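Only one protein chain is missing from this complex, and each of the others stays in its spot.
Chains here go by letter, A and B, matching the order in which they are written, and residues are numbered from 1 within each.
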Amino acid sequence: MDYILLAEQFFNGFQLGIILFLVAAGLTLIFGIMDLVNLAHGTLYMFGAFFAATFVQLTDSLVLGMILTLPAMLIAGLILELSVLRTLYERDHLDQVLATFGLIIFFNELFLIVWGAEGTGINLPPYLSGLITLPGGITVPDYRVVIIISGLLVAVLLYLLVSKTRIGMLIRAGASNREMVGALGINIKLLFTLVFGLGAVLAGFAGMIITPITQAESGMGEGMLILAFVVIVIGGIGSIKGAFIAAILTGLIDTMGRSFIDVALMSFMDSVAAETAGPAISSMLIYILMAVILAIKPSGLFPPKGA
Amino acid sequence: MSIQFLKTPRGIYNSLLILLCVFMPIIAPLIGQEFYTDVVARVMIVTIAAISLNFIMGYGGMISFGHAIFVGIGGYSVGILASHGIESAYIQWPVGILMSGLFALIIGAISLRTRGVYFIMITLAFAQMMYFLSVSVEKYGSDDGLTIDARSDFGLSFFDLNDAMTMYYTAFMLMVGCLYLNFRIVNSRFGRVLRAGKSNNERMATIGYPTFRYKLVAFVIAGMMCGLSGLLSANFEDFVSPDLLFWTFSGELIFMVVLGGMGTIMGPLGGAMIFLFLTEILSNITEAWHLIFGPFLILVVLFARGGVEGFLKKYEDPNG
Partner (left out) sequence: MADIMLKVENLVKRFGGLVATDSFSMDVIQGEIHAIIGPNGAGKTTLIHQLSGLLNSDSGTIQFDGKEISHLSAPKRCHAGMVRSYQITSIFKDFSVLDNVAMSIQAREGHSFRFWDDAGKDADLSEKAMKILNETSLQDKAGILADNLAHGEQRQLEVAMALATSPKMLLLDEPMAGMGPEESSTVTKFLNSMKVNYTMLLIEHDMDAVFALADRITVLVYGKAIACGTPEEIRSNKEVRAAYLGDG
């Protein structure tokens, strides 16, 4: 096997894992605390991508554009929460699923009309377009390193926020025992709005940071949303730690599977059969992982307490 | 009671739905909208899938967000067998229905171990898995789908699905059969177990019901019924593609069930009829019809929870 390729794919998988974590962290918090199944979380990811592309194009600066994206995401998240999602907290999961499905349909169409089917994108400035050569001859694009480092940084900040601050304590309490937060006499509505805003910023950050290497396209959020579902099902709903581990695991398995499964299959079947079965199996790999984990632990790796 | 029922708003509405299905091939040419016959044929085929979803969701409380899986399996069974030259309905149809049932058994056995929102997410994830599978297999068309050269062959001169009317009324008869089957099952002992489980699952366990196996059997029945819908769809469109398995289709099925009235016998037909005609009409008005449709969906959820059936029922009996 080609170890340089292996290492590079490891990087790619890790990067996908980081992006997945940013999306899944918000989703799992919003579900854990507000009991809200928000399909439109992928839409927030798409918002991040389009906002970033727009701001970068307007300001002609990658850094400035991205800095502007984050408060814009917060505002967009708050507007969405105050206008539609807030009314859904008291509803059952089916209503939440359908109403947020309606939001997806609306925003995908809206973005399609504004930006067209080809979408838009961000061109990397020259100082980020190069390659870094790591010891052992492994080359990684500069920008992927940026994604991984900034993603990890956000993960650390999130960890500090949740584990070291008062608001984080409330978030943790809410995620494991919803009634308790109400009993503490906290302004629940405000807490919910803030958590939703936080989730929106995290998802938007993920969409923003990935756009320079993909594109901002209408409908880009849903694939990510479903992967994030897989992540939080594996990790356990409401658990940030579970989301992180499951996201990295999912990112690595998905990416490595796509690159190496046909090689692995060739070791025991002929190459034509392996090339046919390879893509099929690799596309199913993370779902099989999910099924196996659920068969063993129905509430995920880190189930919420009391479940 | 049955004659009495026909005079109520709900009775009139339900009769109209059935009459529309029966006479559309005659009405459509008269009003110069011949393609309406095709729309109603699609309505009837999709209704079978919606009945199946309503069976487990409306009566059993299992919110499956991956119901398109089984439509897809039914459809691809026809497509794949046909691509290998096996066109006999006596092979295609049992294979399609049994494969759907088998997948329902496996997916159900895993998903039903979990509850509530996990179930929604897992069924959605499995649907996505099958979607990617269908996209990745080049032999069976991947993204482009599979064109089916000949419809299922029953080997009977007087019963040929290539004949448009035979196809139409086959779909109609099967839809009516599924409506009736659903009606019988939900009122049977099994159906009561299913409905009571939706109402209070834990109590069902403590009065002596192993609820898991009842739910699983219901899920398998639903899977097979949905597979039938897929078989018909493949025959009617002469085509299957990964779109049949795409998650938005699962979402649309849920919406049809809610729109028609969840947990009602005729709800799925009304829901599918309104849904397909609405999208047909809206898409003729503007290309960006999703801009209207998305908010419409949200409004239905927020303000018309019981769907059409619920609305008419309230109208009949303001206290009920």
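Criterion: a residue touches a chain if its C-beta (ideal position, glycine included) is under 8 Å from a C-beta of that chain, and two chains touch if they have at least 3 such contacts.
The model shown is predicted, which means the values in this text are computed figures rather than measured ones.
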Sole residue of B:Y140, B:Y214 or B:F311 that reaches the chain not shown, by the stated touch rule: B:Y214
Residue among B:L6, B:A205, B:I281 or B:L299 touching the omitted chain: B:A205
In the full complex, which of B:Q33, B:S88 or B:N187 touches the chain missing from this view? B:N187
Touching the missing chain, which residues of subunit B? 184-185, 187-193, 195-196, 199-200, 202-211, 214, 217
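The rule is simple: only the chains that are shown with their structure count from here on.
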Measure off the straight-line distance from the CA centroid of subunit A to the CA centroid of subunit B, and report it in whole Å. 32
Applying the document's contact rule, which stretches of subunit B touch subunit A when the two form their complex? 57, 63, 65, 110-111, 113-114, 116-118, 120-122, 124-126, 128-129, 132-133, 135-139, 247, 251, 254-255, 258, 288, 290-291, 293-298, 300-302, 305
Subunit B-touching residues of subunit A, taken from the complex the two chains share: 31, 37, 84, 87, 91, 93-95, 97-99, 101-110, 112-113, 222, 226, 229-230, 232-233, 237, 276, 279-280, 282-284, 287-288, 290-291, 294-295, 298-300
